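Take a look at the structure below.
All protein chains but one are shown in place.
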Amino acid sequence: TPSPDAAADSEARVVVANFRAPVSNWALESDDAYVLSIAGCLETLSKYDQTEKKVEPMLATSWKQTSDTVWDFELRKNVKFQDGTAFDAKAVAASLNHVLEATAPARAVNPKTIKKVEAVDADTVRVTTPSADPLLPYRMASVNAGVLSPAAYTDKGIDPMNHCTGPFAPVSEKAGQSLTLDRNENYWDGEVKLAGGEIRYITEGATRATQVQTGEADISMSIPATSLATLEADDKISVLKADSPRTSTLYLNNSRAPFENLDLRKAATMALDLPAMAASVYEGAAQPATGPFAPSEPWANPDLAVPQVNIEEAKKLVEASGYQQDKPLEIIAITERAEFAGVGSIIQEQFKQIGLQANVVTKSYGAAEPDVLAGKYDMILSQRNRMIDIADPIGFLQSDYSCEGGYNLSHYCNKDYDLLVGQALVEKDESKRHDLYRKAGDILADDAANVWLVNEQAIDAVGAKVQGYVQDPLTRYVLTKDLAKTS
Amino acid sequence: MLPLTTMLRRVLGLGAAVLLSSFAVFLVPFVSPGDPVRSLLRARMDIGAADEATVQAYAQQFGLHDPMLVQFGRWLGRFATGDMGISHISGTPVADQVLPAIGVTLSLAGSALVVAIAVSIVLGVLSATRAGRWPDRLITSITHALIAIPEYALAPLLVLLFAVRWSLLPSAGFDSPASLVLPVFILALRPISFFTVAVRSGVCQALDSEHVLAARARGLSSTQALVRHVVPHGLLPLWTMVGVWFAGLLGGSVIVEVIFAIPGMGRLIFDSIVDADIPVAQGGVVVVVTCAVVVTGIVDLVHKISDPNVRIGVRHG
Amino acid sequence: MTKELEFIDLSVSSGDQRLLSEARGALRAGELVAVVGRSGSGKTLLTKAIIGLLPQQLRAEGQILLDGQRLDQQGEKAMDQIRGRRISMLFQQPKRVMNPRLTIRAHLLEALGAHGWGKARQHEEQVLSLLEEVGLAPAKQIAGKRPDQLSGGMAQRAMLAIALAADPEFILADEPTSSLDSILKSEVLQLLRRKQQERGVGVLFITHDIASIQHIADRIVVVSDGQIVDQCPTAQIFSKDRHAKTRELVEASLPPLRTPRAKDSQCLLEAVDAGKNYTRRAKGPAALKPTSLRLHGGQVLGVVGRSGSGKSTFARLLAGLEQPTTGRIIQTHHNGEATRVQVIAQEPYSSFDPRLSIRTSMSAAVHRLPAIQAGERMAQAMAQVGLPGELLDRRPGQCSGGQLQRLAIARALLTDPQILICDESTSALDSVAQRHILDLLLKLRDSMGLSLVVISHDMDVIRYASDDVAVFYEGELVEHRPLYEFLGNAEHQHSKDLVAALDITAAVPSAS
Partner (left out) sequence: MVYDMARNHSKEILLAPPACILLTVVILTIAAPWISPYDPDAQSLADRLQGPNLSHLLGTDALGRDTLSRVLHGGRFSLSVALITTLFSLLVGTALGLLSALRGGWLDELFLRVNDLLLALPEIVIALLIIAVMGPGFFTMVLSVGVVAWTPTARLVRSMAAQALSTHHVEASKHVGASRWFILRHHVLPFVAGPVLAQAALRFGLLLVLLGSLSYLGIGVQPPQSDWGSMLAEAQPHAIRSPWGLIAPGAAIFLISFCVTLLGNRITQVLGGQDVLATEAKAEAHD
């Protein structure tokens, strides 16, 4: 939100209403790392630049792959931890090893992806992977690979206060409520414009929307679609939207009747009016999906279009499939996402038109998971972040759609697809890799593995006084050195 | 003083209450569908399924796949030494989460009750001294209306007006006194109506009592009689109610805590049960139950000590 | 000039119902005027109207003059200055009219108008001297007690001290002695008389019992049904040609002595060393020490003693409502049948469920019988107590106290009892109703051969009804002998005191 006419106030502090509260005592392998990253405290060796779509240096100035499985990272020299201790290879290795040793390690940084981390000399960190992994720099950009000063690791767990390298140093926390930060006067990347900030943990979406409206918060993250219209009508607030790597999906159980039948899956795709759904339940804060990827992703196939509603054709396909319905199908709508109840009832209505009877049942995700993983369901409405681990869909493509995938909810299996993913796994060249992803995506779309409903958007609302806010759809960076506020 | 046996019974009752309620909470993950360990992991990391090895390792760390009674016995053993255990999500001592939350709830419930007491004394005395006339009828209607208000409809409405429209009060949070105004008001509504009626009937009764007549006869003005004799008596029924309500509010109103983003007890217990972080839920319930039983016990005690009728035991004939 | 409190054409009404009509009278300082009348005749309303504290729903008309000054036209503020300071009140139930949470000192300070912060010190001497004046010693200790820590007599004395505190010119005393036992009653009466004469106070003394005030009142005013029907100097009250209502009251208060009836030789009930200890600990004070006594057919046993002396406990043991902790009660008579014992309680109003018709309440005794038979039994019982059958369809609130007490007796008769225990069954009634009930009981004794146990703290009742007298003192049966022997030569000191108290109030009037 550039508004260059007013001068930034160097004493200003910014309040951010965040959707996440730290729950794991700041363990870096958990999502608490996101809070520290948003707060401008935690930094990583590399950084994924969302606009440039590539990995850039951060705490490491460069890296090189010395063999298939060995990477050396050259550390930046002028960095100090906020507590004044030296930022060196030993500290980095210790920090990363802590995450690797965790009982429940992070998805991007864990013993399966990284074998060991060691200090070669004061400024060089060596990372060894179990097998060839062209994506390692992406992994090191994950917030879970953040670096804290050795003093942060106490017997009582992690103490982030003044132990980061970022532009802001956490100074105090109100349990369950907020984290307060002050400017890091000695920040390695130059002057920090704000005097400090506060990250408020507000898990209720409507409350976050209200807080930015009342001016209690300067930035509210993850505004729910339902509040969008109100905030957009408020001229004191700018609403930022960006494609997020999340697609609301109607998962179809490919492993049992009726959706083991391709015709029926295709009929399901044709029956649903995705634009209407995006406009109503999602209040226009989502784009109708064209396939498994959002169009803005570099590996998305630009030729794919939003499936057209075609009731006649769908009916024919249902007939052709020979499916005789003896009892209504079941659509599980998970309670964690309130909008799915509405989505479910829309789907129910539209399925009716092509002669498929379905009932919506609401369940918590936890209650539904065992049956879904065991393949004992018809349809489930859920949603999944493709790039939460690293800014690359490989993990997602592997776990969610390969025959042996650990999170293959749709129980989809196609040998051609698996072959493509296998190739992508070891492909060092980025553009070739993206081509492979695109082809894999096309197979999924041709097979109508699921009905991809809408690509959700990340929506942040920002007060008028805030300057220099760059929205990160992956919700990693909010308080940055360039963020400023007018008085 | 209460006889020793009564105290003893209370203490035993408290013990049983703590045992039963913590066991009830403990049962939740065993009877609900889904794997509690996965639920714990999901609370730490947003999306996706954890692989089996991680689940096993995590369960191992906290002994979550041990037989149910073994787990409960272990919890009891630690609890007996005053240790409420370790949160399965954060790995930190449960006390570190429960104590701040009970602090928040105590101040929230406490303020709500103080407000309710103050308001209801004024309203109750006003309506009792004008029994049957319009102020009384107005107050009575108000008290009946107050309990019928669904707070989950009123709270968003008030936020809309006071925070969004008029910018008078914060919309959420728990830091400044101003942020307490709306939640305390909402929480106080129902107690206000119950307390007001209790004060009114108490004061009415006191007004009719012979000792107030006698006080007037020895020259006290009606105001003096009201202040010295009527009100102290009329408030007797109030105090027991306050105890009971205080106990009830300690569990916190989840609704108010959710709407106003207050990190109180009700929410902590609710969330930790949903996330299957049972030691936290158990710790919370134990603290709430203990506080509640102790508070009602103290109120009873004070009641028995302060009310001569109860103390000597009213005897007839 | 002597001060005067005068009321002229004083009426009190509730809606359009006149509860007190056009009362007229005067009270001079230094004079003790007794207002007598039956229950509900309007005595209390008269005092409340004078002091201006009628309940809100009642309306007073007429003039009230204090030294010629119209009290009925004073504002509340001015009346606050008059109440307690110039006119004060005494009540029947001292413990009920004191604030149970305040000490006697606090009450006195209030009456002295000194209940502000820090005033307690300055008035301490006044408080103590007042308490000493009414014979409460050690004053210092008593001042610090709360009402429930005092005995009935002490509380009544404290009440008097409170009434006297601001040195009033007039005291309105509403039955201050009727809840006291005979000895206390005479003590308090004499104390009141003494104070009244010493201080020259005018006292309006309300009572239903002429006997108790015949020696101290200067004048007597008779009220009946809201009207003053008679007034005269005390000496003339006994004259035969006074108003019929006056005669009724006089006769009820001063009954003649009866000749005792010979009892049967048959022993119905025997207490053998029966004692009762309510507390679990054996060492605690026993409510009733081991007592032995026999009750014969047709006998009237009068049981007397101060409050807490164990009378009710003894009655409950006899009736089998309580098990003795020591000894036993033999409830069988000679042919082996169990003796049927019934108890009539003190409070007529509380012994019937206010929500139920009398018929339903009564049917408790016969509900196991077929309906027709039950109806017959009830009609028979009603006839025995001399009440019309239509009373059965009323609710307790629609009956007088005397009627209710008869109904309670009728209900007891339904069980065909051999012994009737009347635990203070007449003490809540006015003297006329009291007399009627006692006469009824004695009649039943004669006609049905009932044995009676009459428990009372009122020696007049005992003297009127009993053949034998049993005296309880501190949980112990200290005297048990025929009435005449008891009146003539009682042995125990307490018995002597009782007889002495009787002499003060009940010297048979000379004028008859």
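Annotations
By written order: A, B and C. Residues from 1 in each chain.
Methods note: contacts are C-beta pairs under 8 Å (C-beta built on N, C-alpha and C of every residue); 3 or more make two chains touch, one makes a residue touch a chain.
All values derive from a computational prediction rather than experimental measurement.
Considering the entire complex, the omitted chain makes contact with A, B, C.
Considering C:26, C:232 or C:356, the position touching the chain not shown turns out to be C:356 (whole complex).
From the options A:119, A:242 or A:279, the residue with contact to the chain not on display is A:279. Across B:7, B:24 or B:298, the residue that sits in touch with the chain not pictured is B:24.
In the full complex, the hidden chain is touched by subunit C at residues 319, 321, 342-343, 345, 347, 350-353, 355-356, 360-361, 364-365, 367-368, 408, 411-412, 414-415.
Contacts to the hidden chain, counted on subunit B, fall at residues 9, 13, 16-17, 20-21, 24-25, 27-28, 31-33, 140, 143-145, 147-154, 156-157, 160, 164, 193-194, 197-198, 200-201, 237, 240-241, 244-245, 247-248, 250-252, 254-255, 258, 265-266, 269-270, 273-274, 281, 285, 288-289, 292-293, 296, 300, 316-317.
Touching residues on subunit A toward the chain that is not drawn are 205-206, 224, 226-227, 229-230, 276, 279-281, 333, 335, 338, 341-342, 344-346, 348-349, 359-362, 367.
To be clear about the criterion, only the chains that are shown with their structure count from here on.
Taken as a contact graph, the chains are arranged in an open line, each linked only to its neighbours along the path.
If you average the Cα atoms of subunit B and of subunit C, the two centres end up 50 Å apart.
Rounded to whole angstrom, the centroid-to-centroid distance between subunit A and subunit C, based on C-alpha atoms, equals 89 Å. Here the spacing of subunit A and subunit B, counted between their Cα centres, is 39 Å.
Residue numbers of subunit B whose C-beta contacts span two or more other chains: none are found.
Counting partners per residue, subunit A has no residue that reaches two or more other chains. Partner subunit A is touched in their complex by these residues of subunit B: 32-35, 38-39, 41-51, 54, 57-58, 60-61, 89-92, 96-97, 100-101, 156, 159, 163-164, 167, 170-175, 258-261, 263, 268, 274, 276. The touching residues of subunit C, when paired with subunit B in their complex, are 51, 53, 76-77, 80-85, 88-89, 91, 93, 96-101, 107, 110-111, 113, 115, 146, 148, 162-163, 165-166, 312, 345-347, 350, 423-424. Interface of subunit A with subunit B (complex): residues 23-25, 27, 29-31, 103-107, 156-157, 174-178, 200-204, 206-207, 210-211, 213-216, 364-370, 373, 384-385, 388, 399, 406-407.
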